[in-house]
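For this view, one protein chain was removed and the others were kept in their places.
The letters A, B and C name the chains in turn, as written, and every chain counts its residues from 1.
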């Protein structure tokens, strides 16, 4: 007969905010518009553990993930899959608050500005689903997109010459899943906040277009952050969402990076 | 004459929570008990920026760091240096809330348990200082120590055989700097929470001691987290501190990690 | 009219061994046994540049990748896709030696040892294709698998008690693509070299099986490395391949790792 050491009382009785698994890589299939998509997210799952219980049954977390992945029909979105996994997990293990996070590379298409070639671009997506005591769900989706910044201060002081660099724009949207736009829309919100968006492929004419666009839109890292907030407000009015923006600029004239972070509530 | 583009009004007027620099590596000298110590922290400095100001004067951040490092007498602790840098920065740039974070490798000595050899061990330290509108300072110090966990559930079900793995214990203490213990004390609190602490050097007799100690102290990742909280409470009573503990176990029978996180207030 | 700065003579005339692109993430579709598979590899492509030419036409690299991905029918393996990209690239740009590398997470199934559940496991695969002056191709495939080691020295000196830890086994096979086994076979060669292989999911009975197996197969990191070489020799005799093995053990009684590396030629 098995001994369930997890069910013992712990030596030190403290409530734990989160216990669970982290850095699990697994294989996911989504079905969207009749097409299958595969990805390999890094997964974190956690829930609270009361002070009277020594350990969580960690294998039930993996079991819940496995059963949703292999037994059920494939889902149409990562968020729906997360909802299903949390529901399954709540049947197997008692907790008040649970959460599941996927981090993965998301591929999308761009069209080069002049030569009109189709390119594949990749951005990092993090999607988190939370379940509370009343089985209500909240979602939190982040896209992390690579673009660039062109310094307006150097440009103003050097007859149009300036320093330019790669930058990252991050947009996090928290709220009801029906109110959060899809990844492509979120990426568009971030891309239009840069001096210019970037492309895997650029022929000479495309490069000229991008260079000209960069010089036409000099921005600080603070501007990038505010542009993300502003674009979000324009596109998402009336959706009752919390918006967090972060901008990181890999300064070409320094070895360090500069950052800006802001947060707004959209009614 | 220079154009101060930073002082313009921004296109999109949003308050920013944090603007500043990140991933700056610099060279620091501390003087403690008559001895000089050098280290190369990774530095983050940030402060709020009101909606009416387009950009922060980022160079003043670096200037404040440089002036403290090179012009002043060396400090005796990283935290005092952080206080001095924030004070200097507040003279140069207006803000309500400021923060500075150093992350660095901290070296300390252990004595091997049987052969009594002196070894050098390294842990990661993060120390953060915050300044508010009234020039009051709060400190937040984290040590991240490597040890191990031995599974009590597998041990109970397999006649003493079990799985064992490397684990990380993190302790974060937030409060008044005079109430936060030194790094060595914090490391001791974490090290005594593991199945066994670890050593760079172990001769065969030391290894036997460590192996025996591991089998005598089987713990879940949840136990590790609670042990850190419990040890903190025992050692730091009466100090009015906030304590956060995090435990990560690199499971030897899985490819993923398991985690536990808790938080207490010590009066 | 465009100026082709790349075609100028460089100031300093040195042959370059490799010029190209790195850290490109792209979206790939493979078709195998009638099924489509998607993955997002990190890509490096490089070739030699003679001393008389200032710069490579980097956009032609991306163009070659894009054309193979979007214009052609999908390939059935990453390696065939790499061959096609290098052939396309050689039509667009002159070079003697070219190479393309994909690094990606590869998902495969395991069956838990006692409860016979199906689990998804992930390993890192790196696959490199080289083309030489005579349009001959060589391939180099690496799998990096997570398992564990159990110390035989501690076990012999402590009545069966020992230290156990997560470990990584890497197998690289270099040769003709028709002689290199598929990823699953390579993973099997590495998994059977550990004290035990690891699983995402383990119910209590499975855990007991794995624990027992670990104690039955105590190995040093050197044994792990030699087991990979030995398993390779047994399974791949007669295939004329170069085999490299690397083992890394994340010691549970130390903060550092131990390693072993070996190399054999299989006729």
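Keep this in mind: a residue touches a chain if its C-beta (ideal position, glycine included) is under 8 Å from a C-beta of that chain, and two chains touch if they have at least 3 such contacts.
What you see is a predicted model, and the numbers here were worked out from it, not measured in a lab.
Student: Considering the complete complex, identify which of A:18, A:188 or A:251 is in touch with the unshown chain.
Tutor: Checking each option in A:18, A:188 or A:251, the one touching the absent chain turns out to be A:251.
Student: Which parts of subunit A face the unshown chain closely enough to count as touching?
Tutor: Those residues of subunit A that touch the unshown chain are 121-122, 146, 148, 153-154, 157-158, 161-166, 196, 198-200, 202, 204, 207-208, 210-212, 214-215, 250-256.
Student: Provide the residue numbers of subunit B that touch the chain removed from this figure.
Tutor: 2, 24-27, 36-40, 59, 62-63, 66, 69-70, 105, 107, 117-120, 122, 200-204
Student: Spell out the interface residues on subunit C facing the chain that's missing from view.
Tutor: 2-6, 10-25, 43-44, 46, 49, 54-56, 58, 152-153, 156-157, 220-223, 225-227, 229-230, 248, 255-264
In this section, only the chains that are shown with their structure count from here on.
Student: Measuring centre to centre with CA averages, how many angstrom lie between subunit B and subunit C?
Tutor: 36
Student: Just give me the whole-number Å value for how far the CA centre of subunit A lies from that of subunit B.
Tutor: The answer is 26 Å.
Student: For subunit B, which residues are shared contacts with two or more other chains?
Tutor: Residues 153, 157, 255-256 of subunit B each touch two or more of the other chains.
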